[in-house]
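All protein chains but one are shown in place.
As written, the chains take the letters A, B and C, and residue 1 is the first residue of each chain.
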Amino acid sequence: MSATVRIIDGALGNPAPALPPAAQFGAAIVFDGVVRADEGGRTIRALAYEVYEPMASNMLTELGREMLAKHGLVAIMVEHSRGEVPVGQRSFRLTVHALHRAEALAAVGEFIDRMKRDVPIWKSALDEAPTAS
Amino acid sequence: MSATVRIIDGALGNPAPALPPAAQFGAAIVFDGVVRADEGGRTIRALAYEVYEPMASNMLTELGREMLAKHGLVAIMVEHSRGEVPVGQRSFRLTVHALHRAEALAAVGEFIDRMKRDVPIWKSALDEAPTAS
Amino acid sequence: MVFRVLIFGSLAHELSCASIAVDVPDNASVRDVNEALAASHPHKATFFRGARLAVNHSFRSADALLRAGDEIALVELVGGG
Partner (left out) sequence: MVFRVLIFGSLAHELSCASIAVDVPDNASVRDVNEALAASHPHKATFFRGARLAVNHSFRSADALLRAGDEIALVELVGGG
């Protein structure tokens, strides 16, 4: 059982190309949060994330460990961007390995709900540059 | 909105290395089903999947379209193995793109429950080769 | 009419065959096939009577009528993890 947390400057890269073959889990979920062009009705070019450290990493780790224990996960990995992430790029990734799909899905939903509520990360919309007209 | 279904001989390869940047979705989930060493209490070396075609592909496509409409997804992709898949390898992958995480998670859970119940795919356990002792 | 009902998975392993032949009257329904399967395998009669049959790759109601040449498959899934 392991909980891993990484805060990354800017957009996240691609997911790890392959899960290692692992006979002990039956379900793997990779959840990617992608910056959308439409933020509360207006068109943006990017989101900027402020991360209050080390509190944010501490809480993500604690939340990951809580999910591991509560849902009996095999592993949980969290990546979150800090700073500017352009529209269409990923700012958050949660990877969960579990024996069965039910606990993997439950853990993903609960982790994200709790993160949004409790972990000190703020986002601000960066507006589209005015067109030169 | 698109629903894509692929039946693949043997274990699935790695996920597509990158989602294309796409400003229109906010959540992407990749769910991988992995063959576990423990199948109902006994140790196996592989699972063999029988797929009744074209009924299985037809039903997966129909189910994908139903999830697209019901949950307002942007896209859904299904890959399922046919034939032998060794322990630790992936036999099923569901990729869902949606505006928000709630509908993406709901669609993944419902799709898999329905698939297990209705889509004509059967698995058989292949036992570990007896050790030469 | 004689149909060869396709079977799969653990049922096929258990019975060591890939299909079961049933002989039903002309204008037989899906239910008649279930009953014929049950009659031919008395020790599994309850299972066969309740099993879902697909006709030409779609599920059909018990009352649906069959025609010569229809492809019938027993689609009973265990579900599971």
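Note that a residue touches a chain if its C-beta (ideal position, glycine included) is under 8 Å from a C-beta of that chain, and two chains touch if they have at least 3 such contacts.
Everything quoted here is computed from the prediction, not taken from an experiment.
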| item | value |
| --- | --- |
| Selected from A:15, A:33, A:64 or A:88 as touching the chain missing from the view | A:33 |
| Hidden partner chain, residues of chain A it touches | 33, 50, 52, 54-55, 58, 116-124 |
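Definition applied: only the chains that are shown with their structure count from here on.
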| item | value |
| --- | --- |
| Chain centre separation (chain A, chain B; CA means) in Å | 22 |
| Inter-chain centre distance, chain B versus chain C - centres from mean C-alpha coordinates, in Å | 27 |
| Centre-of-Cα separation between chain C and chain A, whole angstrom | 48 |
